[in-house]
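Below is a slice of the complex: some chains, not all, each in place.
We call the chains A, B and C, going by the order they appear; numbering starts again at 1 in every chain.
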Amino acid sequence: MSNYLVELKGVTKRFPGVVAMRNMSLQIRPGEIHGLIGENGAGKSTLIKVLTGVHIPEEGSIYIEGNKVSFKNPNEAATAGIACVYQELNIVKLLSVTDNIFINKAINKKGSPFLDYTKMHEIAHEVMLSLGQDIAVKKECGSYGMGIQQMVEIAKAVLIDAKLIIMDEPTSSLGEKEVEQLMKTVRSLKEKGIAILFVSHKLEELFELCDRVTVMRDGEHILTKNTDELDNDSLISAMVGRTLDNQYPKIEAEPGAEALRVEHLNSAGVLRDVSFHANHGEILGFAGLVGAGRTETFRAVFGADPYDGGEIYINGEKVVIKSPKAGIRCGMAFLTEDRKGQGLVLSQSVRTNLILSNMRRCTKGLFFDEKQIDQLAEENISDLKIKTPTADEVVGQLSGGNQQKVVIGKWINTNADIYIFDEPTRGIDVGAKVEVYNIMNRLVRAGKCVIMISSELPEIIGMSDRVIVMREGRIMGELSRKTDVLNQEIIMKAAWGGEIR
Amino acid sequence: EQKTVSKPTATENTSSGDITVGVILKTLSSEYWGYVAAGVQAASKDLGVKVDLQGPASETAYDEQNNMIETMLSGGVDAFVIAPLQSDSVASVIGDVKIPVITVDTDAQIPGKVSFVGTGNDNAAYLGGTFAAKKAGKGAKAAIIGGVEGNATSDARQAGYTKALEENGVEVVSVQYAQSNPDTAANVMENIITAQNGDIQIVCCHNDDTAAGASNAVKQLGLKDVIIVGFDGNQSGVQNIIDGNITATCAQAAYTMGYQAVETALKAIKGETVETFVDTGCEVITADNAEEYLNTLKGYLK
Amino acid sequence: MKTKKMKEILGKVAPLLALVLLFIILSLATEKFFTLNNMMNILRQTAVNGLISAAMLVVLITAGIDLSVGANAILCACMMGMLKTSFGITNSLVLILVCIITGVFIGFLNGILLTKMHLPHPFVSTLGMKNVLCGLALFVVSTKTISDFPAAVTFLGSSNLFKVSGGFSGIPLCFIVLILIYIVYHFFLNKTALGRMIYCVGGNPEAARLSGINSDNILIFVYSLSGFMCSIAALVIVGRSAVANPSAAISPYDTDAIAACIIGGASFMGGKGTIWGTLIGALMISTIRNGLTLLNTSSSVQYIVIGLVIIAAVFIDVTRTRMEAKAKRLAAK
């Protein structure tokens, strides 16, 4: 009898054009919380999908409690006691929360072919409560926000009698409060003797939660160690293969003239009297809890959504922006928080996506200037270190972080004046994060205005010149790096409803 | 009334065996045209000529028929028999042919046409309409259930029925189309009965399938003594007459049409004199002659 | 809270209201419309489309489509015809059995093409299948229309309950059976695990797959079920028209069924649609057809009205959903 719950030995998985995982090994002990970390495209999600039978590896073997297994589909893995919360949400939006939680499980009325909904609703409500969510489980899942949908995913996994629950970046779309709740849940699962494989790009979470951590790089196993034997720097250097001297490479630049001013922006039910301004040559951070209305504010400003009232001034001039096209013409770039749904055309090539926002400018006469486009794409790929076989690769095949870089590239190419980054580092690794920060720095240095919406306070604090805190569609206050002390506590307090000062 | 075909080509003394007659019917996917085809084939065997027999998938596939004509004419046939779906369009596709052309079933002004073999849909419908009107007597009310509106065949049958009914003092109170689908015909019939408060004595249909659907609806709604006239004289239609579901059907001599079309074509190829109109006749099949007619039909398809 | 519930209920019965409105308009247009017997006519005329719409609904829920439904039904009818004429079989049980087996088998084939042979979208495979079935229907009966089916075969499509000779035309058996089938459907779709999985597969196939649902088997089942409904429709068709006519296979049964489902709230994107909505959709179409015939309108007007109704129905549905969303947003604070 092996003392490992799950063991991978020499597993290799290939995709067209890439080896996503090479000779990988991993051991998970019963009842431990095992962290898994690595750069974007390191092969974490692939490893998980091999474990759950979604992908079938070409080489290597998997053992569960010492027995060799080979899963052909997720059902077999579930039967063997492996549950998984995948990186991409797998919610059936039109079905109720209960139905989603019981998606592969059914409770029938005794001796009847029909489902016992009374009981199912009850259990679903209980599970959601235990995750800190007191919600109406009969409602359509799609009517709830990302955070709750993520919790539903976790509830699904909890409900299966699993020995191992895998969570692939479960916190990437959660706010602080939900993250805390999740951590509590994870710990209580551990107490029940369930092992957890926890993937995250947020190092603090790993240190706080995990017993042991495994680091992957380029599809290979780098190290597995107890968390207390590791520190931030050693973990990062194992991940990226070099040391990162500064996680938040903030530069000081001289703020210039006002770039954007928003006055009394109102949108029924979402925004109330939002007024603020942003300058050239500064990074303006927007903090707040999930659903605070930050995204809504900038969707309205950018012209993606209509709004009910208010004025927008760009470089001091009043503008009326009714469509994203107009927004771009006014010199704005808006990096959306949902890259798959709103940022990329997944079925098109990296090259096409990179010029998506300025196609008309890439033409010579009637036709495309292919040479210019090729050159641009090559530049973007090397500048942003996008990991892709060629510029002709379909974007949908890239790993999440690399997809994010393509979206950034797209906006860089528009040569805008005001850059709005909505959760720019969501789901990308530490190394890549620094690259994104450096891109912001480069923009600021060139005198551009950068607005960063983020739910990660450390990055808000680390990178912003000024911070605006929002709550329930209102601006709660503003903090400046020059005059105030930026710290987590003050911002959180504002986000939770207290006034600043 | 007679026409001698001037012989441009040297087929004068060829034996029949080397002669090919191209035949394009309106479709091969219906029973009626099956009889025409059977006649064509019988003539081919009896007279020792080759026939190239084709037809589009349905009676609304005009384009397909035009394509067939093109394809066949470029393949080299000695005479051409056509049942045009759309006369003007066939005329334009045929263009300046050098071979004799014979229309069958439906006449049309076509270049090179030497003869029409058939009765004409309007004539047959006229006969059926007259029968029904006489039987019902003056002052009766009639409904007509058509095939597809705007279609040449439908128009001809429509004209024939209407003329006969009106001449005999019968009022046509409703004209509806059922897309030649018996199931739709049943729906339409029910609605017509409702619209007329059941005051309908005659139903003239554009084909036997439609008549079957209409008769079933009449039966279900419990109407009595409604005269239902079909068209085509198919086996199922005639069987329905024997069973008492349908009163009569307008039968054109489909088999004879096919046979005589090939015969006429052969004559024309050989340079003999041909009638410009070969009347193959039509008859109204009723309970009196249905059995006999059914046997004849079955005989054709041996 | 109470007005919210009211609104929700209103949202659900909105298509029903449209139907009622249609009834009122037609009643005003002609006094022949709102009579007991004409109501029975409408029910009678709804049966075939209702059954085929039930066949279409399940595949629409899975984000698929089945263009072969009409051709399938006609082939089923023609298979019975072939047995009767070519093999002299007149045993109703055998005929009905063959009819059902044919329908289910064709549906099963559609499912296999989609899943095991990985054909991209069922639009293509079922379009191909429709052509094949049209050909087969003509082939099995040698292009002849077949009549004279045994009474037990035509029973379903031709019987009327409580018929009064010369008076009440009777409640059509086929509609009663339709309702029974719809009730079974309702429970199946809403109250069983399999039914829910069908919505799942349609709503988010990737989620279904990752949750360990065997989408392939579910899809094969769904298309077979669709085929089964077609075979029942075939029995009604034969009963109503008393004949099996092979050339009817190209008739646009499929578009009528799609229209009924969409009017009733189903979506091409899958994951949506209810059987009662479909019933209303089917009733709406036959009511319009009925009314237009009563008014003795020409084919051209009938086409135009049906087309406009299809567009209007979805337009109303979409607008309602948008309005609701907006109201919700305004009410949020």
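Rule of thumb we're sticking to: a residue touches a chain if its C-beta (ideal position, glycine included) is under 8 Å from a C-beta of that chain, and two chains touch if they have at least 3 such contacts.
Owing to the predicted nature of the structure, the values given are computational and were not obtained by experimental measurement.
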Exercise for review: Indicate the composition of the complete complex by giving a copy number for each shown chain label.
Suggested key: A x1, B x1, C x2
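One rule holds in what follows: only the chains that are shown with their structure count from here on.
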Check your understanding: For the protein chains shown, what form does their contact graph take: line, ring, star, complete or other?
Key -> line
Check your understanding: Once you count every C-beta pair in contact for both, which comes out on top, B-C or A-C?
Key -> B-C
Check your understanding: When the mean CA coordinate of each chain is compared with the mean CA coordinate of the whole protein, which chain is closest?
Key -> C
Review point. So, what's the distance in Å between the C-alpha centres of subunit B and subunit A?
Key: 71
**Study point:** Intercentroid distance (Cα basis), subunit C paired with subunit B, Å
**Key:** 34
Check your understanding: Quick one: subunit A and subunit C, Cα centre-to-centre, how many Å?
Key -> 44
**Study point:** Contact set on subunit B toward subunit C in their complex
**Key:** 28-31, 34, 57-58, 149-150, 174, 176-177, 179-188, 190-192, 194-195, 197, 208-209, 212-213, 215-217, 220-222, 234-237, 239-240, 243, 245
Point to revise | Of subunit C, residues touching subunit B in the complex | key: 30, 32, 35, 37-38, 41, 44-45, 48, 134, 138, 142-148, 158, 160, 163, 165-166, 169, 237, 240-243, 245-248, 250-251, 286, 289-290, 293-296, 298-300
Practice item. Would you mind writing out the residues of subunit C in touch with subunit A in their complex? Key: 187, 191-193, 196, 199-200, 203-204, 206-214, 271-272, 329-333
